[in-house]
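Of the protein chains in this complex, all but one are displayed in their positions.
Here is subunit A:
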Amino acid sequence: MAGNNPNLKPMNLTLKVWRQKNNKAAGALETYKAENISPEMSFLEMLDVVNENLAHKGVDPIAFDHDCREGICGMCSLYINGRAHGPEQGTTTCQLHMRKFNDGDTIVIEPWRANAFPIHKDLSVDRSAFDRIQQAGGYVSVNTGGVPDANAIPIPKSIADKAFDAATCIGCGACVAACKNASAMLFVSAKVSQFAMLPQGKVEAKTRAENMVAQMDIEGFGACSNIGACAAECPVGISLENIAILNREYLGAKLTSQNV
């Protein structure tokens, strides 16, 4: 039983949370108490408890992004104690549990900081810049017709695995948040290399690389300094090798594509 386990003693925490009414308003860190928090709660469940108490007091609850709460949708964000998705490696905020913190801790919670991700409210940011980059070329055009046979196109297992690794990107934006340049290179590289490795994606590879990078620059993300913070903070472990693949895809496309 939870009550008998000393490791499950309820915790009391101090939160410093970024509050900002809307995109135009000035924001500031506000201090809140998070009391009687079970170590088994996820970070988001802890915020739910805090919000419930705020609502009872008539205070506007803290706005934060979340959806699936099982680490696959990429909606949750939060810069926790100076780290994207908190101190754990390879997890989203919804997979971060309160047992990773100590009773009495002060936790600083901020939104993703990037001009390309404007703040909606409090901790919730607008990541539609990623959608626009994706729409610029992160797809494979297939004309209608009969359904092709499964395995009709031979793809080596090693290539399929690498493409799949790149495809696990959930588009959460932790790479941008952690990057000192607010660069979206890890995201864009995952999307470009995922298709560039596969025969179906090779057809449009050049135009894809050109258009997605152009859109990335239009959105105002910074450039890549190869510091590696993005890959270190990525909840699904997208590798820096993808950025090298994007670089050579882009340079190759610029030198040889038909788009003048």
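In the analysis below, contacts are C-beta pairs under 8 Å (C-beta built on N, C-alpha and C of every residue); 3 or more make two chains touch, one makes a residue touch a chain; residues count from 1.
The rule we apply is simple: contacts and distances are computed from a predicted model.
> Pick, from "Sugar ABC transporter permease", "Succinate dehydrogenase cytochrome b subunit", "Nucleoside-binding protein" or "Molybdopterin synthase catalytic subunit", the protein name that UniProt gives for the chain of this complex that is not shown.
Per the UniProt record, the undisplayed chain of the complex is "Succinate dehydrogenase cytochrome b subunit".
> Which of A:Y32, A:F64, A:Y79 or A:F130 sits in contact with the chain that's absent?
Touching the chain that is not displayed is residue A:Y79.
> Given that one chain is not shown, which residue among A:L15, A:L47, A:A182 or A:I238 touches it?
A:A182
> Thinking of the whole complex, not just what is shown, which of A:T14, A:S128, A:Q200 or A:N247 touches the missing chain?
Only one of A:T14, A:S128, A:Q200 or A:N247 touches the chain omitted from view, namely A:N247.
> Even though one chain is hidden, which residues of subunit A still touch it in the full complex?
16, 18, 29, 79, 81-83, 87, 108, 110, 113-116, 178, 180-183, 185, 213-214, 216-217, 220-229, 232-233, 240-241, 243-251, 254, 259-260
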